[in-house]
Structures are given as structure tokens and as C-alpha cells.
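This report concerns only the one structure given below.
Shown here: the complex without one of its protein chains, the others still in place.
For chain A:
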């Protein structure tokens, strides 16, 4: 327990002592606000064009949709916590300090996850405020609302989603070791494969695609706005279960490789 606590302290210090962390967080914040505002504007415009009166846009909804894009800035951050160690050879120094490899991986996950929850909630809150400000303009006829009962769970959901996708990335990065390989695998898992499956149009393929991490995440966050243009075929709770299952699989794979392979 003491070793884990010390290793968490060390990983925390490592995370904040490189510029790439700040860059990734800055990118994620900018991307979050821009994407959410764009999506919010589009949704509102569409609603007005369809002539719907009494249509309401919840300010945090476009933020949830924006995670599909924003996640990649945070994936990069999570990835670097492990792939930069292999790229520089620093992993051998790290493992000298913490030879119990399971503890090292756990410490990295326990540092990354809360940072990502915070990043999700904070950037999400700023983006929600930006969407609210934009859609409060007279042209949109005041169709935006921001009920705390929906905004707060949405933002927490975004934070938890980012945390789980990041830990998934950490697991993949630990198994794959190289940045290029990790990005490829994670991109395929999050976007490439599910889109390919959706394009086949076959019912089984679509069902599988919707249970992959990114869509499971959207379901978990209660998004109604997805590529299939229909409601998710399963509950938010089930979305969380799928997301956890993918994350756990990646971490188990990473742990297995980390324990067995020479550093």
C-alpha cells in the first residue's frame, strides 16, 4: 500500500513535469469548446429550420456529442504516460524504482483517471457555458436550457468516459509500447472499426459496433445523437458495463505484457 502511494506520487510528479501534458489539456479544452459550440449551433439551427416551437436544446447535450472528437486529445495524453517511457528508455529507470510492475500500472491508471475526470468536468463546464451563451442570442429565440438535473450528470458522465477511455489507452499502450502502434489500435477501437462495421449495414455488425467503447460511452452518457441517428438499443447502465469491459480487457492485456516481457 505504501509502495502504491509512493508510486502514485512519483507518477503524478512525472505527469506534470512535461510540457506535453499541458499541450494535450490545452488542445482538449479548445477542441471541446469549439466542437460543442459548433454542434450546438447546428442543432439549434436545424430545430429552428424545422419550425419547431417549444423545442429545447439542453446546453450540455452538444458537449456530450463533442466527446467523440475531444477524446483523441486525451487519448494522446494517456498514451504518452507510458509510450514516452519506452521511447526514451526511461521505463528501465522507472522499473528500477518500482520493480513490482502491477503496482506501476495501477499507479499510472490511478493518476490518469482522476485527471481525466477533472478534465472532462472542467472543459465540459466551460463548453456548456459557451453553448449556453451562443444559443441565448436572439436569433436562436432562447431555445437553450441548462437544468442542473441534466447538466451535472452529463458533465460527470463526460469525465468518467474520458477517464475510462484514457485507462483503456494506457492498457493498450502498455501492451503495444510504441506511440504509433498505440494510436493505431486505439483509433481503430474507438472509431475505425465501429464505423467500418456500421457501413456493412448488417444487423449483427451494427449491434457489435454499438457495443464498442466510443458508442458504449455515448450510451452511458445518455446521448441520443449518434451516427445511427436513432436511440441506443440499450441503457446507460449497460453502456457503462461495456465501456468498463473494454477498459478492463485493455488493462489486463497491458498488465500481462508488462509482467512477462523484458523491459
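Here is the rule we use: a residue touches a chain if its C-beta (ideal position, glycine included) is under 8 Å from a C-beta of that chain, and two chains touch if they have at least 3 such contacts; residues count from 1.
In the analysis below, contacts and distances are computed from a predicted model.
Asks: Among "ATP-binding cassette domain-containing protein", "FdrA domain protein", "Lipoprotein" or "Multicomponent Na+:H+ antiporter subunit D", go ahead and choose the protein name stored in UniProt for the chain not displayed.
Replies: "ATP-binding cassette domain-containing protein"
Asks: Of the residues A:97, A:137, A:152 or A:199, I need the one that contacts the missing chain.
Replies: Only one listed residue reaches the unshown chain, and that is A:97.
Asks: I'm checking contacts with the chain that's been left out. Which of A:55, A:110, A:193 or A:263 qualifies?
Replies: Residue touching the chain left out of view: A:263.
Asks: Which of these, A:18, A:42, A:133 or A:252, touches the one chain of the complex that we don't see?
Replies: With A:18, A:42, A:133 or A:252 as choices, the missing chain is touched by A:18.
Asks: For chain A, which residues reach the chain that was dropped from this view?
Replies: Contacting residues on chain A, toward the hidden partner: 2-3, 6-7, 9-11, 13-14, 17-20, 84-85, 88-100, 260, 262-263.
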